[in-house]
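Quick one: structure below, then a few questions.
Note that one protein chain is taken out, while the other chains of the complex remain in position.
First chain written, first letter: the chains are A and B, and each begins at residue 1.
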Amino acid sequence: MNSKRSTEILVGLFVAAGIAALFVLAMKVSNLGDFTDEKGYEVVAHFQNIGGLKARSPVTMAGVRVGRVTSISLDPDSYDAKVTINIYPQYDNIPIDTSASIFTAGLLGEQYISLSPGADDFFLQDGDIIDLTQPAVVLEQVIGQFLYSTAEGE
Amino acid sequence: MIELLRSLGGWGINTFQRLGRGHIFLMQMLAGVPSSVFRFSLVIQQLFYVGVLSILIILISGLFVGMVLGLQGYNTLVDFGAEESLGVLVSLSLVRELGPVVSALLFAGRAGSALTAEIGLMKSTEQLSGMEMMAVDPMRRIIAPRFLAGLISMPLLAAIFSAVGILGGFLVGHGLLGVDDGAFWSQMQAKTDWYEDILNGVVKSIVFGFVVTWIALFEGYDASPTSEGVGRATTRTVVHSAFAILGLDFVLTALMFGDI
Partner (left out) sequence: MAPLIKIRDLHFNRGDKVIFSGVDIDIYQGKVTAIMGPSGTGKTTLLKLIGGQLKPDRGSIEVDGQNVHKLSHSKLYELRKRMGMLFQSGALLTDINVFENVAFPLREHTKLPESMIRDLVLMKLQAVGLRNARDLMPAELSGGMARRVALARAVTLDPMMIMYDEPFTGQDPISMGTLVNLIRRLNDAMGLTSIIVSHDVAETTQIADEIYLLSGGKVIEQGTPETLKNSGSEWVKQFLQGLPDGPVPFHYPGNEFKKDLLNAEEKR
């Protein structure tokens, strides 16, 4: 039966188009494409305050993405945030005295970790700890400080 | 006064009776689903009527909705100097809300009403009775394959709607209004989450597909077997589906994205 055949072909095309659309949404529209990050090496950084940083937030160096936050937890001893970072394998020559800061993209945008390179001859390796960190700037605190200092100055 | 109370009571009882019948119907329909999985050719045939024939309206509507979003979003964002976020606005509006909701509304109008009319007509011409007497259970042979087809089609149609809509938003945003295409896509990718946004949207559209197909099939099956009865049932399908979609959308949105 010919009409049955063409029905089946059209249904096949329909299902393929639907799945293709889902695929486009996944890869092109959402950040799923980034999850397929190659596994690099993991380093840990402790922050006093991470602000709005989340798992999967980007990690950049000089504005170039070099990795991603894999997990965040509270360190039970020091009561600061323990952030685990996955750094892509091709960036294997980051000096060990590199510092990490949490910045905000734009005034209200999402938060990310920016690494500024140090000058040591040894490079970061899997399991290393970044010692130099700068906590997130919390807008409310900044405003509070600003108001406080202007009040004092008067 | 007593008359009023009586008619109100009668209306209430009828409503509950219909609700009960609808759920009994749902149980019978679900019981028929496994056997129609084993006769997938029936489902494929229905996928054609329910899904393929709905594609055109989905493509066209999706494209235009996306273009309007691009235009309106740009006009608002440009005041804040945030027109780079146009991609985010378009993609989140579509995958979270407009994709599932609008495509479900269109689906109810295009496929749902056709299902109701078809089943209602089969009932009024005694085709369903005739099948029962041939020892063929219409729940399995007629209803369940259509239900499965609706359930499968809806998320696919919603995904197509969203994808085409984002393309429409991009065409207007980049082509017409000159938003930087790199910013458009990269901001969108940074802010649209696969689990949070896209999968939740897919879940929504599956729920809508379930409910719309159920309503459509039940209304047809429950229609009074006259041409007027079938006509009324068709109208009810569209109206009840619209209510169900919008109401459920609120509930689902609150569950998924709200912190309620």
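Note that in this section contacts are C-beta pairs under 8 Å (C-beta built on N, C-alpha and C of every residue); 3 or more make two chains touch, one makes a residue touch a chain.
Predicted, not measured: the structure shown is a model, and the values here were computed from it.
**Q** Quick one: which shown chains sit in contact with the chain that's not drawn?
**A** Touched by the chain not displayed, across the whole complex: B.
**Q** Out of B:N75, B:T125 or B:S186, which touches the unshown chain?
**A** Of these options, the touching residue for the absent chain is B:T125.
**Q** Mind listing the chain B residues that contact the chain we can't see here?
**A** 121-122, 125-127, 129-137, 141
Note that only the chains that are shown with their structure count from here on.
**Q** Indicate the whole-number Å distance between the mean C-alpha point of chain A and the mean C-alpha point of chain B.
**A** 36
**Q** Using the touch rule from the top, collect the residues of chain A that touch chain B in their complex.
**A** Going through chain A, the ones touching chain B are 7-8, 10-11, 13-15, 17-19, 21-22, 24-26, 28-35, 58, 110.
**Q** Name, in rising order, each residue of chain B that touches chain A in their complex.
**A** 44-45, 47-48, 51-52, 55, 91, 95, 152-153, 155-157, 159-160, 162-164, 166, 185, 188-194, 197-198, 202
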